[in-house]
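Complex shown without one protein chain; remaining protein chains in place.
Chain naming follows the written order as A and B, and within any one chain the residues start at number 1.
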Amino acid sequence: MLKIKSYVKVNSIAEAYELNQKKSACVLGGMIWLKMGNRNVSTAIDLSGLGLDTVQELEDEYVIGCMTTLHDLEINKSLDAFTQGALRESLRHIVGVQFRNCATVGGSIFGRYGFSDVLTLFLAMDTWVDLYQAGRVPLAEFVKMKKDRDILQAVIVKKTPLKTVYLSQRNTETDFPVLTCAVSLIGEQPRTVIGARPGCAMVVEDKEDFLYGFTEMSKKEKTEAARRFSEYAAANVPVGSNMRGSGEYRRLLTEVLTRRAWETLGGIEK
Amino acid sequence: MNLSFWLNGVYRHEEVEPDTMLLDFLREKGCYSVKCGCETSNCGLCTVLMDGKPVLSCSMLALRAEGKKIVTMEGMQKEAEEFGAFLADEGAEQCGFCNPGFIMNIFAMENELEDPTEEEIKEYLAGNLCRCSGFVGQTRSILKYLEYKKTKKREEAEE
Partner (left out) sequence: MSYVSKPVRKKDAMALVTGKPVFTNDLASKDCLIVKILRSPHANAWIEEIKTGTAKQVNGVVAVYTYKDVPRKRFTLAGQTYPELSPYDHYILDQRLRFVGDAVAIVAAETEAAAEKALKRIKVKYRVDEPVLDMHKAKDGKILVHPEEDWEAKIPVGADNKRNLCASGVEESGDVEKILGECKYTVDRTYHTKANQQAMMETFRTYCYKDYFGRLNVVSSTQVPFHVRRILGNALDIPSSKIRVIKPRIGGGFGAKQTAVTEIYPAFVTWMTGRPSKILYSRYESQICASPRHEMEIRVRAGADENGIVRALDVYTLSNAGAYGEHSPTTVGLSGHKSIALYRHTEAHRFAYDVVYTNVQAAGAYRGYGATQGIYAVESAINELAHMMKMDPVKLRELNMPMEGEPLPAYQDCITAPSCTMDQCMQRAKEMMNWDEKYPYKDMGNGKVRGVGVAMAMQGSSIAGIDVGGADMKLNEDGSYTLGLGCTDMGTGCDTILSQIAADCLETSIENIVVFGVDTDISPYDSGSYASATTYTTGMAVFQACQELRKKICALGAKMLEVNPEEVNFDGEFVFTDEEHKVSLKEVAIKGTCGNTQELQVTRTHCSPISPPPFMVGMAEVEVDKETGSVKVIDYAAVVDCGTPINPNLVRVQTEGGIVQGIGMALHEDVQYTEKGKIRNNSFMQYKIPSRLDIGDVRVEIRGSYEPSGPFGAKSIGELVINTPCPAIADAVYNATGVRVRELPITPEKVAMGILKQKLEK
């Protein structure tokens, strides 16, 4: 049972940050995870009065307020076009519409959950988190940071020209993923992210430059590059076992999803 | 703590504990149609409308209804009868325990999607589990209902 001593709908982020320094305080996101636990929360901090539940499109970046629901993200036409449908693909398997109307992007990202589809895709983009205390931090750095008492105000996605594809493997259509995969070209830079390993999403460094110059490659070269890189990824991405799958299966999936994602990105039809 | 919100069209002032979930609160206030089916936000039985959007009342603090318009099936009886007739004509309501959450989500879907395909309908309703009917009877009734609504709208427009 979730127990809350006091509930405060804050009037400013500063107030939220102050209250959050107490060890048993807690910032409320979508509350999906919070309500399942047995926590004793002293102060529940609600940010929903601060207008942080919208997606602002600026000239060179999107500022996604931390209280933006996953469903609002899903139906945002501009982000859908910017990600060529990949953002919607990463979200539409998550339980159901009602669930996604509760869950927030801030809660998903701050939690840095291994199973997170959302985190996987955002990591494949030029994404930053805007923390109240620490300021703007690249997401790639944020995923490695330990959980602290800072407040995540917004998720920033820079409008660097982007091509991206999202794939996931699931045992049932709306289950947690067994493995997630997001690949992208940020400008000309290829990036590959594998998540739900079951560990947290991580960027797979292309140390051997298999994908270097991907955009200029011929179809045959792209197919070859995708194949070689995906084998490399399977050999190098640390994977493990959990209830949903073994490490061996995840290794297989790493190769399959990475290859398929790069083939799709490269416009190679099956 | 104080809570002021609209419940099924009536503006209410209530006293509520900070950790009371909306689901328990609504049932306490007599909205027995709102059911609890799980503890992990997976089943959709507790679906209610908050400012027209479908949400899981099991995962929402009652206090978060502050200033919002909450609608349960108790506030949409005529609409429930109208759709329910289609479900009943398939025999697909079966035990009925999943019906209210499922039907409230259909009303939300009608608001949000214009002329959805069968695939879009199924995807919108994916968060509503049912163990009795096998879903296909539910889909049949929704398609018939949407067709009926379309015809009704056309006829009303022609008048």
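Throughout what follows, a contact is a pair of C-beta atoms (placed from the backbone, for glycine too) under 8 Å apart; a residue touches a chain by one contact, two chains touch by 3 or more.
Worth saying up front: this structure is predicted, and the values here are computed from it rather than measured.
Although one chain is not drawn, the whole complex shows that of A:Ser42, A:Gln84, A:Thr160 or A:Thr174 it is A:Thr174 that touches it.
Of the candidate positions B:Thr40, B:Asn111 or B:Thr151, contact with the hidden chain is made by B:Thr40. Contact residues of subunit B toward the unshown chain are 32-33, 35, 37-40, 42-43, 45, 72-74, 77, 80-81, 83-85, 87-100, 103, 122-123, 125-139. Within the complete assembly, residues 1, 169, 171-176, 178, 243, 245-246, 248-249, 252-253, 256-257, 270 of subunit A touch the chain that is not shown.
As a working rule, only the chains that are shown with their structure count from here on.
Subunit A and subunit B, compared by their mean Cα positions, are separated by 29 Å. By the touch criterion stated above, subunit B contacts subunit A in their complex at residues 1, 17-19, 21, 39-42, 44, 47, 50, 53-56, 58-61, 63-64, 66, 105, 108-109, 123-128. Only residues 1-7, 9, 28, 30-32, 35-36, 41, 44, 46, 48, 71, 92, 95-99, 101-102, 173-174 of subunit A touch subunit B when the two sit together in their complex.
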